[in-house]
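Missing here: one protein chain of the complex. Every other protein chain is in place.
Moving on to subunit A:
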Amino acid sequence: MSRLPFYLVVALLLVAGIALTLHRHLQFEVPWTPGEQRQVWEIEAQVNFRADGGPAKVNMALPSSQEGFRVLTEHTASPGYGLTYLNENGSRRAEWSIRDASGSQQLYYSVQVLVAPQASPAMAPPPPSPVDVVWERPYDTAAAQVIDRAWSRSADAYTFARGLISDFSDERQGENARLLLTQFDRVPLLVRLLNQAGIQAREVSGLMLEHGRRRQSLTSWIQVFDESGESVLFNPATGEQGRPDNLLLWEAGGQAVLEVQGGSNSQVSFSMLSRNQPAASAVRRQLAEDTGTLLNFSIHSLPLEEQALFQTILLIPIGALVVVLLRVLVGIKTSGTFMPVLIALAFIQTTLVTGLIGFLLVVAVGLVIRNYLSYLNLLLVARVTAVIITVIAIISVFSVLSYRFGLNAGLTITFFPMIILSWTIERMSILWEEEGPKEVLIQGGGSLLTAVLAYLAMNNPWIRHLTFNFLGIQLILMAVILMLGNYTGYRLLELRRFKPVTED
């Protein structure tokens, strides 16, 4: 009989489990420990305008996930307005609309952004198409001369852009530059000149993130593309190349940040806060949005309530593993194989001390009453049912009593699985009659010890974090349990049991 297929299955499970887990960690940046902190920015945009007294439409650019940042959640507050999110050519926009508005209006948009150095743009607006630029006299000659000068001193798109911008910087402005600036705004002018030189470029708007800043506005940047489609940001004032780490691109498509129809005096201002939050919860939100492929199969896409349920369900294998370990490697006797897991689940709800006291109280009182029931000479099913009702009564009495005495913890006793408890009481009571109180202590103690250890394992924040965020762990658990099921060595307690044999 070959064990090869067995080991193949175990190896397969292990490999798949580890691969899934690593994928989760690398692809979604789910951290290994729940305590890891990530920086999250809360940014609020406030749109103000004066409505003309009729229908109004406000169209604002929204930030997308991009290099260095990942958008987690967003909210709007705009009473009375209809809202649609639009997605045009890879840039996102929000459009508020209202039939009748007058006076000063305020619209709010807030977004949480995770600082994620590895993040790459989910979707970037494509480079702009080249435009033919036409100038009026005398600006055409000025423009041509500026371009010529910069052109001759540059080698490629980036060096050209840098040279051009520095020609327009305050200290070194030439006559041509000054002339052009009298007629045009600096940034559109620079974009226009770049376009005329045959270089794809556009104006984008970004927000410099600084903790606690309020009433900030967006700054303009010039995005320059080279022949291969790569792009670089330039600071239009200094000609500095590259994106500062704290720059969040708000509008990256070369369009207007804010467009208002049916209103005037529109403006948008930003306030922002940075805070650290556990990476797990930051990641959880982001996983919730990844519902696409099967590989990203994630319980985070479920509604919150179901997620909470799953968090518990995914812990059950851990409890079961503890039972398997204790039975196969240690040799502890329990009453009812997986009863301790259910008790441990109840402990999670009640907390350990309350749970232990509650459990002992219920079982002790239950045993006394069950002892009386045994004199009534009942059929088994009827007797167990009677025990169930008794257990419910005990639990009710304890709940009411503890509530009266102001011990709210006592109320959680209702989380105990009552039918399981009843069977436990029944079995313990038979054990008592058949094998005496010692065996009851051994098995009862074994069950309780197992339950407490299972509870400690299942309630461990790190284990909770791992089982909930890495489904691959379940496959690894499966492999471990399969291997344990194949363990033919001695159990710990057997080393003691068989001791006398080795003595002589």
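Just so it is clear, a residue touches a chain if its C-beta (ideal position, glycine included) is under 8 Å from a C-beta of that chain, and two chains touch if they have at least 3 such contacts; residues count from 1.
Operating definition for what follows: contacts and distances are computed from a predicted model.
**Student:** Just to verify: the chain that's not displayed, which of "L-lactate dehydrogenase complex protein LldG", "Sulfite reductase, dissimilatory-type subunit gamma", "Alpha-L-glutamate ligase-like protein" or "Dipeptide/oligopeptide/nickel ABC transporter ATP-binding protein" does UniProt list as its protein name?
**Tutor:** "Alpha-L-glutamate ligase-like protein"
**Student:** Tell me which residue among A:144, A:256, A:328 or A:392 touches the hidden chain in the full complex.
**Tutor:** Once the missing chain is taken into account, the touching residue is A:328.
**Student:** Which listed residue, A:100, A:185, A:306 or A:435, touches the chain dropped from view?
**Tutor:** A:435
**Student:** I'm checking contacts with the chain that's been left out. Which of A:85, A:108, A:151 or A:487 qualifies?
**Tutor:** Of the listed residues, the one touching the omitted chain is A:487.
**Student:** On subunit A, what residues meet the omitted chain?
**Tutor:** 1, 328, 331, 377, 379-381, 430, 434-435, 485-491, 494-502, 504
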